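The structure follows.
All protein chains but one are shown at their positions in the complex.
Chain lettering (A and B) follows the sequence in which the chains are written, and residue indices restart at 1 in each chain.
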Amino acid sequence: MKTTYIMQKEIRESILTSKGFLWYTLTSIILSILSYLFLTNSELSLLDQGQMLYMIMNFITALGILMGLVFGSDAFAGEIERGTLEALFISPVNKTEIAMGKLGAAVTNWGIIFVISLPYLFVVGKGGQNLLIGIAYLAILGTLLAIIFSAFSMGLSARIKSMKNSLIISFFIFLLAGAPIFLSAALRKTWFGMILDLINPFADAINTFDSVVIDSQGFSYQAGRVAIICGYTLLSLWFLKRSVSRLEM
Amino acid sequence: MIVNVENLVKKYDGHTALDGLNFGVEDGDIFGFLGPNGAGKTTTIRILTAIIKADSGNVVINGHDVFREPMAVKEIINALPESNGYYEWMTAREYLEFFSNLYEEEMSRQEIDGLLEAVGLHGKEGHLIRSYSRGMKQRLGIARALVNKPKFLFLDEPTNGLDPKGRRDIHDLLIDLNRKHGTTVFLSTHLLDDVERLCNRIAIINYGKIVRAGEVKKGTIEDIFFMSTKEGTL
Partner (left out) sequence: MKRLILALSAVILSITVNYAYAANRIAVSINPPSVQANMGDTITYTGTITNNSDKAANNIIAYISLSNVTQGKESPMDLEDWSANKAIKIDTIQPHGTYGGKWPMRLIDSGSYVAYITVVDKNSNIPVSSEMSHLEVKRILRLNPNNVLPVAIGEPLIIGIVFMFVALRRRKGVK
């Protein structure tokens, strides 16, 4: 219950604000532009429908992760910098409950981005292949990735106690996570590239979307990657719990 | 004795903040906790409010071991930290409601409005905290520290930065709280006239140790303090 109160406070503080709505409006405008360009047969639409759906899914996932990182970095360091965390710690709420409340708000933020993206996914994927299964995978893997990156960033924020520094480190890690995508197709097929792809939860999610939406492959093809993402989820929650339990003012 | 502290030791990166601290606070006291900057006052309060852990020692508050039963202790104490920040986007009422919800016994809307009235914020309940003056925020901080009707209240430099009227209002509020509701107050300060006006017992801390403790006699605080700490300035 206390976790719920913390989560409500976080949602009011970060989501139901003009800044929060500005983010969501921008998200929606970018998705509007992307969808329109994809579908209107201009020269930018050099993609088939599955490919478009896949690209929009990647964009939504990356945006969800980025916003999760901002949420996470502010979670503890931001409250310490604003002098508000001590009053919370004085209250009879344990640190894990506080962390879970904050994580709940970060996941809610992902949920809002997902809901905003749904009409675009339906419009872009209409009449194409694997739309519904693609959306289901986006809902599940996107949520897990939002948890992984937000929890990791929150843990860092509790350890470093500086919002700016935890945000920089989190962004750096996210860029590292995205780096294999920039490798050439040939390099990604080498054992080195394949391992790099496999141990990276972001690449795992994107490769799963590719496999599900474009290649129409079943769950047995995805099981390994999904298991790795689940593993990272548990690891990030453990990291968060350990980081906040050590947090001292 | 409502608070009993024994051999409290806390070190930060090799620096000893508390070096075997011993003292006790009686039920109903307004206990002045004095010391120069860096003496260990804030560290002591953070340990006593179960925010941080000590390296060794014992603290018992109202029969609860602070290190073993931190949640039970937090239900019966509250504190106003020295540099208390506020959720400035909330109204005063929302702020108190939020903190009240974190305790087993939640306050009703009427109780919250009554509390705001008691700290002199009547009529300002629905205003955003960001529109408050420093003195109003300090009053709100004290109101927040009373949302669980604590038996024991820690205040860390509560009159810092307030004008004379603001300081007097806080003094009156604390005296009222102590006399009417029997709240034991632990007042950490370096302002000697706060202590003289409010406290019935004091302890002076220097280099992480209690160097003097006892009852307050009017007009002697300043001499005792300087003799105990050998500090020229506070």
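Basically, a contact is a pair of C-beta atoms (placed from the backbone, for glycine too) under 8 Å apart; a residue touches a chain by one contact, two chains touch by 3 or more.
What you see is a predicted model; the values in this text were computed from it and never measured.
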#### Entry: Identified contact with the non-displayed chain, of A:I29, A:A179 or A:M194
A:I29
#### Entry: Touching residue (missing chain; options A:S18, A:S184 or A:S220)
A:S18
### Residues of chain B (touch criterion as defined above) contacting the omitted chain
91, 126-128
### Query
For chain A, which residues lie in contact with the unshown chain of the complex?
16, 18, 21, 24-25, 28-29, 31-33, 35-36, 39-43, 45-48, 51, 116, 119-120, 123-124, 126-127
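As a working rule, only the chains that are shown with their structure count from here on.
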### Message
Quick check: how many Å separate the C-alpha centres of chain A and chain B?
### Response
41
### Summary
Residue set of chain B touching chain A in the complex reads 46, 49, 51-53, 71, 74-75, 77-79, 81, 83-87, 89-90, 98-99, 101-104, 141, 144
### Query
Considering the complex alone, what residue numbers of chain A touch chain B?
2, 5, 9, 12-13, 17, 79, 82-84, 86-87, 89-94, 248-249
